[in-house]
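One protein chain omitted, others in place.
Chain nomenclature is as follows: A, B and C, assigned in order of appearance, with residue numbering initiated at 1 for each chain independently.
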Amino acid sequence: MSRYQDGYQLAGSRLSAHADVPKAVYHAYGYVKKAVAVVNGRDGRLPGWMAQLIERVADEVIAGQLDENFPLYVWQTGSGTQSNMNVNEVISNRAIQLAGGQLGSKTPVHPNDHVNMGQSSNDTFPTAMHIAAVQAVHARLLPSVQALQQAIQAKARQWRDIVKIGRTHLEDAVPLTVGQEWSGYAHQLTQAMDRITASAEGLYELAAGGTAVGTGLNAPAGFGEAIAVEIADLTGQPFRTAANKFAAQGGLDAMVGASAGLRALAVPLMKIANDIRWLASGPRCGIGELILPANEPGSSIMPGKDFDRIVDPAVMTGLRQHSDAESVPHQSST
Amino acid sequence: MSRYQDGYQLAGSRLSAHADVPKAVYHAYGYVKKAVAVVNGRDGRLPGWMAQLIERVADEVIAGQLDENFPLYVWQTGSGTQSNMNVNEVISNRAIQLAGGQLGSKTPVHPNDHVNMGQSSNDTFPTAMHIAAVQAVHARLLPSVQALQQAIQAKARQWRDIVKIGRTHLEDAVPLTVGQEWSGYAHQLTQAMDRITASAEGLYELAAGGTAVGTGLNAPAGFGEAIAVEIADLTGQPFRTAANKFAAQGGLDAMVGASAGLRALAVPLMKIANDIRWLASGPRCGIGELILPANEPGSSIMPGKDFDRIVDPAVMTGLRQHSDAESVPHQSST
Amino acid sequence: MSRYQDGYQLAGSRLSAHADVPKAVYHAYGYVKKAVAVVNGRDGRLPGWMAQLIERVADEVIAGQLDENFPLYVWQTGSGTQSNMNVNEVISNRAIQLAGGQLGSKTPVHPNDHVNMGQSSNDTFPTAMHIAAVQAVHARLLPSVQALQQAIQAKARQWRDIVKIGRTHLEDAVPLTVGQEWSGYAHQLTQAMDRITASAEGLYELAAGGTAVGTGLNAPAGFGEAIAVEIADLTGQPFRTAANKFAAQGGLDAMVGASAGLRALAVPLMKIANDIRWLASGPRCGIGELILPANEPGSSIMPGKDFDRIVDPAVMTGLRQHSDAESVPHQSST
Partner (left out) sequence: MSRYQDGYQLAGSRLSAHADVPKAVYHAYGYVKKAVAVVNGRDGRLPGWMAQLIERVADEVIAGQLDENFPLYVWQTGSGTQSNMNVNEVISNRAIQLAGGQLGSKTPVHPNDHVNMGQSSNDTFPTAMHIAAVQAVHARLLPSVQALQQAIQAKARQWRDIVKIGRTHLEDAVPLTVGQEWSGYAHQLTQAMDRITASAEGLYELAAGGTAVGTGLNAPAGFGEAIAVEIADLTGQPFRTAANKFAAQGGLDAMVGASAGLRALAVPLMKIANDIRWLASGPRCGIGELILPANEPGSSIMPGKDFDRIVDPAVMTGLRQHSDAESVPHQSST
């Protein structure tokens, strides 16, 4: 439903499986297009039937029903223009289809004049990224951390009275209980959740309404405010319009901030995983304080040996997050 | 053809599209299993018909015909045991199928006793990684850089006599020719190719033969040497057995070295891309020394504006490579 | 005044000028030792005259008067034990000197029994680091950023009506005013100050009272609370005792958080500096929108050329901060 369907792609990137724009960004773009259609319809800039048609298609985008029409890689111009145009074209064509028109005719719903009305890639792409990131943080990440924190907290209570040696520099030091040790892990995760939440705060500010370079050229007065109110209503998250659109579009500081929140989680997770893999080392020639569930069959040379397949990957993903955390700030410094 | 087919997976990783083990690692594993079958058959540890059957299936693995049987994520134990066992099981079952046996019966070709004979994940996984990396560097990366270097060299010749201002700290300095400037870019790429080649040198050393921890336990004398000769013969690359298996299996230093070669390319590529995007800035209010081909339609607000969709992504992939280059050495330090 | 004076050092580190423990950490340690002496004196664990003597010497440490007695490098055991013992010995000896005793006699003020009473390196060193970091952030960093923000804000007002071209992907886009552009810079800095403040919040939690491994072994009840109250009083900053000492001593998460705040500043600073050096490029063959003050003499080959010596270093320090920001989280993950 878009010329991007035809493989409009950076050839070299085909080699990499990493490069797709996450579908969640497109689902978030659906909220943007819907909110703008609501505002444009309410203000009479779009006829009511057309606004409703765009909203209906935007709901399909949000629900992931049009995912296969969004094939692009992340390696686009810095503005994400290709993704915005891809969304405009898909919504236009799907609306035309629903209206019984001819695909590609841009009639009666034009991708630029109607779907993209009052917008630019420069303000809508960061808006969509913020929405996608807020949802990933609040709907997926924080509940997972919460569940892990509670599981660890339960262990801390269960093991409250089991005394063990405390160590500093890996040398035997003085006693503590296993429950005390695990209460520390639980508390680190609690603090990480606080840091994630605080770090993601800047994502609630939306660039929509700034259009090309932040001046709001071609957009009516109060447009950004109205769109933000609508998006907040649709998503149930406290989005608001950015106080200064030049800052919101000139940098990615809110994304850098949110990335720091992820690292605030990766650091204690990796510390806990490192502790566990050492405390579970052995069984006979290691520290052997913990026995991990064997969830992996043994090796052929050492058939009695069991593998745990959680802790090693936890350390690896921690290292991966460290390097991802590196990329984001540089992207915003250039 | 393997229990891993059934979704034997780390649940959390399903969220990430990044996480698949590259198929090229499995194709490389095909070379390992074939080479070992050749050696075991020749030495009489496997009956001739079985060695040939394993070799035949290994050829299917190498050719990518069994790719769909390798569904694993990279988040495994640090040894890659799951991938090795996946390969063993798939080859076993496919051989059984070809022999008219019953899938899963482990008869007549047993995944551990026959396909994995004299091997461990600990020596075969780094061996497969080295093969895959050598092929990626020599068959894919270097020819691409060579083509780019030649294109830039041709421009350097074409623009040999066009005089332009030279700049230092972005300030006007003294004249040079565009051809001189581009000869510098070409030379940077030539040097980068030399650095990639030199940095990848360590990948030719193979751990195979070291088995579980580098001692070669359960492997016959000369096993590592024979396997390396066979792999060199199959791939046409000068692989050799690692001089010290404890070093080869205890660290990932050769991979760290190869990663440095990629960065030696990323740095000048990013510098050249940054130069070009600034020299092409404008057209009227920028430096405007270069006019890039317009390969992207203009924006709806600024219809006269054309986009180039090569240079921005080049800078982004450079930044991505910087952060990838970060991950590899940490993985090997722990 | 300490055996550390005698060159008790890691020989290899002499080569590096980077390696000294910042004196500010020792000044902060002075607050710790003073606060503990106050609490121990008040509770009768130290005789009044001795508590007062330690407090007096601690004031000298705080004021930097004993700086030359703290020669250690940062490359110590992970706990900072050497620095704590260095402080204990210096305070002991200086108190002995003031009391007319014999240096090194440990009488009447013993470094361990009296100066270090109820403490461990494991709780006091992170406490001192938090104090030093809070003071660096609030007394030095934030006022500097504030001054820069105000200078930029003044320019934004001054240049409110000067129209210029806006650019996206370095291509000419639509107009805005210079004042609008600079209002964006000012807003980025305002947000950076908010992020620094929020990120440094965790530094107010102090480990003191946890002693060796967080259990508070050898410390009286309420010791950590009392020390934190005292430190808050002495410094005028809202320090409080850490809610969970196992978390506070088992990780460096609060320092990782604070480090993220520094990066939240480095990113917009580097973006602004990069913008300025490009907008000031030329004067004749560049963009030339800005003319920077010439604060550096011209080159000998190009005598008419003036240098600005602020912007290049700003970009370099930004890159340096990026890499520093890398080190801190890894230190806490291991």
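Please note the rule applied: contacts are C-beta pairs under 8 Å (C-beta built on N, C-alpha and C of every residue); 3 or more make two chains touch, one makes a residue touch a chain.
Everything numeric here is computed off the predicted structure, so don't read it as measured data.
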Problem - Neighbouring displayed chains - absent chain, whole complex - result: A, B, C
Problem - Residue of C:I165, C:M193, C:L217 or C:C285 in touch with the missing chain, whole complex considered - result: C:L217
Handout entry: Option from B:L148, B:A173, B:A232 or B:C285 whose C-beta touches the chain left out
Key = B:A173
Problem - Touching residue (missing chain; options C:A63, C:A154 or C:L319) - result: C:L319
Completion exercise
Omitted-chain footprint on subunit C covers residues 10, 12-13, 15, 17-18, 20, 22, 74-78, 81-82, 85, 112-113, 116, 120-121, 140, 144, 211-212, 217-218, 296-297, 299-302, 307-310, 312-313, 315-317, 319-320, 322-324, 326-327, 330-331, 334
Fill in the blank from the handout: Had the left-out chain been drawn, it would touch subunit B at residues 77-79, 122, 166-169, 173-176, 180-181, 183-185, 187-188, 191-192, 195, 198-199, 201-202, 212-215, 217, 243-247, 249-251, 253, 256-257, 260, 263-264, 266-268, 270-271, 274, 318, 322, 325-326, 329-330, 332-334
Problem - Missing-chain contacts mapped onto subunit A - result: 165, 167, 169-174, 277-278, 280-287, 301-302, 305-308, 312, 326, 330, 334
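Keep in mind that, in the parts below, only the chains that are shown with their structure count from here on.
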Fill in the blank from the handout: By number of contacting C-beta pairs, the most connected chains are A-C
Practice task
Please indicate the chain closest to the centre of the assembly, with centres calculated from CA atoms only.
Solution key: A
Practice task
Please decide if copies subunit A and subunit C contact each other with the same set of residue positions, more than half shared, or with different positions, and reply same or different.
Solution key: same
Exercise for the section: Compute the distance, rounded to whole Å, between the mean C-alpha positions of subunit B and subunit C. Expected result: 42
Problem - Chain centre separation (subunit A, subunit B; CA means) in Å - result: 28
Completion exercise
Per the C-alpha centroid definition, the whole-Å distance linking subunit A and subunit C comes out as 32
Practice task
Name the residues of subunit B that each touch 2 or more other chains.
Solution key: 301-302, 307, 312, 326, 330
